[in-house]
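One protein chain omitted, others in place.
Chain lettering (A, B and C) follows the sequence in which the chains are written, and residue indices restart at 1 in each chain.
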Amino acid sequence: MKCVEIVATTGIDGLRVTERPTPRVGPRHVLVRVRAASLNYRDAMILAGSYARGVSLPRIPLSDGAGEVVEVGAEVTRVKPGDRVCGTFFQRWITGPVFPEIQDTALGGTAEGVLTEFALLEAEGVVPFPDHLSFAEAATLPCAGLTAWHGLFEAGNLRAGDTALFLGTGGVSVLGLQFARAAGARAIITSSSDEKLDRAKKLGASDTLNYAKNPNWAASVRELTGGRGVDGVLDVAGGESTKGALEALRHGGHLAIIGGRSGPGGELDRRFILQKGLRVSGINVGSRAMFEAMNRAIAVSRLKPVVDRTYDISESIAAYRDFLTGKHFGKIVITI
Amino acid sequence: MKCVEIVATTGIDGLRVTERPTPRVGPRHVLVRVRAASLNYRDAMILAGSYARGVSLPRIPLSDGAGEVVEVGAEVTRVKPGDRVCGTFFQRWITGPVFPEIQDTALGGTAEGVLTEFALLEAEGVVPFPDHLSFAEAATLPCAGLTAWHGLFEAGNLRAGDTALFLGTGGVSVLGLQFARAAGARAIITSSSDEKLDRAKKLGASDTLNYAKNPNWAASVRELTGGRGVDGVLDVAGGESTKGALEALRHGGHLAIIGGRSGPGGELDRRFILQKGLRVSGINVGSRAMFEAMNRAIAVSRLKPVVDRTYDISESIAAYRDFLTGKHFGKIVITI
Amino acid sequence: MKCVEIVATTGIDGLRVTERPTPRVGPRHVLVRVRAASLNYRDAMILAGSYARGVSLPRIPLSDGAGEVVEVGAEVTRVKPGDRVCGTFFQRWITGPVFPEIQDTALGGTAEGVLTEFALLEAEGVVPFPDHLSFAEAATLPCAGLTAWHGLFEAGNLRAGDTALFLGTGGVSVLGLQFARAAGARAIITSSSDEKLDRAKKLGASDTLNYAKNPNWAASVRELTGGRGVDGVLDVAGGESTKGALEALRHGGHLAIIGGRSGPGGELDRRFILQKGLRVSGINVGSRAMFEAMNRAIAVSRLKPVVDRTYDISESIAAYRDFLTGKHFGKIVITI
Partner (left out) sequence: MKCVEIVATTGIDGLRVTERPTPRVGPRHVLVRVRAASLNYRDAMILAGSYARGVSLPRIPLSDGAGEVVEVGAEVTRVKPGDRVCGTFFQRWITGPVFPEIQDTALGGTAEGVLTEFALLEAEGVVPFPDHLSFAEAATLPCAGLTAWHGLFEAGNLRAGDTALFLGTGGVSVLGLQFARAAGARAIITSSSDEKLDRAKKLGASDTLNYAKNPNWAASVRELTGGRGVDGVLDVAGGESTKGALEALRHGGHLAIIGGRSGPGGELDRRFILQKGLRVSGINVGSRAMFEAMNRAIAVSRLKPVVDRTYDISESIAAYRDFLTGKHFGKIVITI
C-alpha cells in the first residue's frame, strides 16, 4: 500500500512517500481504507522533533483520517465493512475522564498514523461520522474538531446564549466557532487578516476583531459583551493572546488550554485566575464518547467543516510546507 | 388603577375587572406599568381552588407579565424608569438551588399578580428582557419559558446534538421546542392535532407525531432516534404521557416533571427509572439567574415566543375561558 | 471444579452443588480462584424466576465474589497471578455513564456467576480490593457496596455535613451507612428491630428510628434535621417506605432508586417530586471506575463491611434459605 513515513524528525526533509505491506487484521481490529487526512500543529511539531513525546521511526504520520471500513476482525461487531468512519486520536480513550495511558496509542505519534492507504485501527477506536460530510470534511474532526468540542462543551460547559472567544482562524478556532454558533452561543473571533475575518463572518461569527489594528482587542471584547466578559475561550496560542484572553473573560469564565502553533508552552498569571475566580482546563483532544456527542451536534446542525485546500497524498510534502506558512483558514487536507 | 381580582376560587365566576389604588413604592421596590400578561395552568388551578397552596382573597392573578419600570425605590440601582422588564415568578429566588421559602413570594399566588396596570415588585424580582421581543412575547417567559429552560438545560443538561421530546403543544412545550432548536438540539413533538403539528414543524420541530393516530408513538420516538431513545423530556402531562415518555427515554436520560393541564399528580413507575438508570427532576419554574441565562439564549438566537391570541384586560374572563378549552398553540396573552 | 448451578428457576429446589471442568483462559481473560461470594436480592429473584431478565440454564449464580487471580491471558497486563480481586457486576462497564449493553455481561445472570471454585472473568472486569479486607468482606462489595456508593456519591453527590437516610438494615443500607459516615456525613437509619438498630448505632449511625413503633418516622426524620429534611435516601424498598422517603427529603434532595427485597416495582408520586424540586436517579450497580473510587474510600477510612454469617459452598442451599428470611444484618457470605 502507498503511505507516507517520517524517517527523521528534522523537518520537511524527514518525510517520504513510500510503500508498505497492507496490515493484517487481528480479532479486535479493523482495517480502514483511508480517503482523507488532515494536518495539525502537533504533526508539524512531531516532524520537527519538538513534540513532548518522541516517536519511533519510521512512523506513518497524522492522527486525523476518515475512510471506509474494508475488513473487521473475528470478534468485531461495532462496525462492518462499508461503514464510513474516523479513527479516534487516542485509540483507547473510550469514555470517562482523562488517564495517562491514553498517550500509549495516539495515532501518528506513539501509534502508526493515517497518512496511508490502509490503516489498522482498534475496533473500539473508530467512530462513524455524519452522513452529510465528505471524507475530507470528516478528516478535520478527530483532533481539531474534538479539541474544540471538548474545550467548549465538555470542560467549559458553554451553553446557548453564552459567548465564546476564538483566537485566530486556525483549524481548532474555526471549528470551535461553527460549534458555538450551532449550539446557540455567540462567537467572537480575532485575526490579523481582514480577509480571514470576512470568511469567519460568513461562517457565522457574531463579531470579529483585527488584533493587528486594535491592540486593545481584549477591551473591545469586553465592550462587545456589555462589560461582562466572555464565558469561554479556546486558548490555542499562549503568550500575549493568553493575556488578552484572561482579560476578556468574565468572572468565573473558562479558559481551555490547547497546544497550538506556538506549542504547549507559556505561562498563566495566577493573579487573573484568582481575582476573577476563573476556571482553567487542559484539553487533550478527547474521548470517543465526546467524539460521538460532537457528531450528533454536527448531524443536527448539518454544519460543514471548512477545508481550506486539499492535496493528493503524492503532494504530502507540499501540504506540510503550506501548512507551516499559517496562511490557511480552517483545515489543510490530504486525499488518498 | 385598573386590575383584575379573584374574589372567589370557584372558577370563572370568581373573576372580576375592578379598580385599586396604585401602590406606593418602598425603598427596595419598583413600580412596573404592566403592558402584557400571560396565562398558565397554575392560574386556572388557582381560580378553580385546586392549587396546592391557597391564596388570600381578593388576589390579583397571573405570574407572568412584562412592562416598563415607572418608579424605583430610594435604594434601587439594578433598574431605572423606562427599563423593559418581566417580573420573576418567585420574587426572592435570585440564584442557587431551590429552597422552600421561594413559595412565599410567588406572583399571582402568595403575592399579588400582574393582571393590573401597575405592579409593585421587588427590586431584585425584575429582569430586563431581550430587545427584539414585544411586551406580549416577553410576557410568555416568566413561568412557561423559564420552566422549559430549567427542565431542559439547568436540570437536564441538554446539549447540541441531543434530542428532546415535547408532549403536546401547550406553552411550555412550544417554548421548549424553540429553545431546544436554538441550542442545536433535535426536537420531537406530539399532538393529537395535525394542524398543531404543522405549526410545530414550521417553528422548527425536527419530527412530529400524532399520538391520537399512533398509539405506539413512544416506540416511534425510539425509532426516530435509531433505537437509542431521547435524551430529555418535558413531562407536562402525567398519566399515559408519562408512561410513553419513560419508554421513549434513552438509558441515563432525563425526565423533567412539570405541573401541567392535569395538575401535579400522577405516578411514576420505579421499574423504568431503575432499569434504564434514568434521572428525574421536579421543576419549579426557576431562579432569576436562570431567567437571565434564558434571556441571553433568546437574544443570541433571536427567537420569538408564539403568542396564540391576545385579549384586552377588559376581556380577561374570555381569555381564561378560551385558555381552558386547550385549543391554543403556544400562549394566551392579555394586554393592559 | 466444585460449583453451584441453578438448574430450574423454581426457587430453592432449583439449586444444586455440582462439578464442572475448570475453564480455559483466553487472551483477554483471567481465571480467579474464588474464595468468597455474597447474596443479593437479585440472586433470590433470579432463582425464583421473577427477575426482569431470564437466564439460560444451567447457570452458576451470584454476582459478588472475591478471590485471587491464578492465571491471566496472553494479552493481560492489568493484573497478575496472586492479585486479590473482585469481579465487577457488569463485566464491560468500565467507566462513563450507563448504557444498555452493560446487561449483556452481568455475572450470575446473563453471564456465569461466582459461586464456583474458579471463575473466568474479563481482564477488564476485575478490580483489586483494599488490603485490610478479607475475601469474605470484599465479597460484599460488587453489587451491594457499589450500589450504595453509586446512589450516595455518584448520582447523589452526598458531601461531608450532609445527612443520608437508610431504610432497613439490608446489605445496601448497612454499607451505605458506613460509607456515609466515612465521608463525614450524618446517617439516619430505620428498622423494625431495636436489636438491629443497636447494631447500626455501633457501626456509627447518627440516629436510629424504629418504624414499627413510630409510624410517623418520616416526620421524625425531618425533626432530626431541624425541619430541613435529608439530602439523600437510598430507596431500596418501594411502597410505603418510598412515601416516607419522599416526605423526609429536603427541597432539592436526592432519591436513589434501588431494586430491593420487594423487587424493582412500585410507584412514585409526581406531586412530591414537583413540589420539592427533588432529583431521582435509577441506580444500576455501577462502573468499574466507581468501584475503584469506592475502594479508595474504604482504604482511607479502613472501614470493614459487616458479614452477618458465613456458609461453606456445600451449605449454599441453607445460605439462600436463611437469606430469604430477611433476618440478617449486613451480608450473607458463602466461602469456597
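Here are a few things to note about the model shown:
Here is the rule we use: a contact is a pair of C-beta atoms (placed from the backbone, for glycine too) under 8 Å apart; a residue touches a chain by one contact, two chains touch by 3 or more.
What you see is a predicted model, and the numbers here were worked out from it, not measured in a lab.
Among A:104, A:240, A:269 or A:312, the one in contact with the hidden chain is A:269. Residues of subunit A in touch with the missing chain: 52, 97-100, 155, 235, 238, 242, 251-252, 257-259, 264-284. Considering the complete assembly, subunit B touches the hidden chain via residues 94-97, 287, 289. What subunit C contributes to its contact with the hidden chain is residues 153, 159-162, 179, 182-186, 206, 293-301.
Throughout what follows, only the chains that are shown with their structure count from here on.
Chain geometry summary: the mean Cα position of subunit A and that of subunit B are 40 Å apart.
Subunit A and subunit C have centres, each the mean of its CA atoms, that are 42 Å apart.
Counting only residues that touch two or more partner chains, subunit C has 97.
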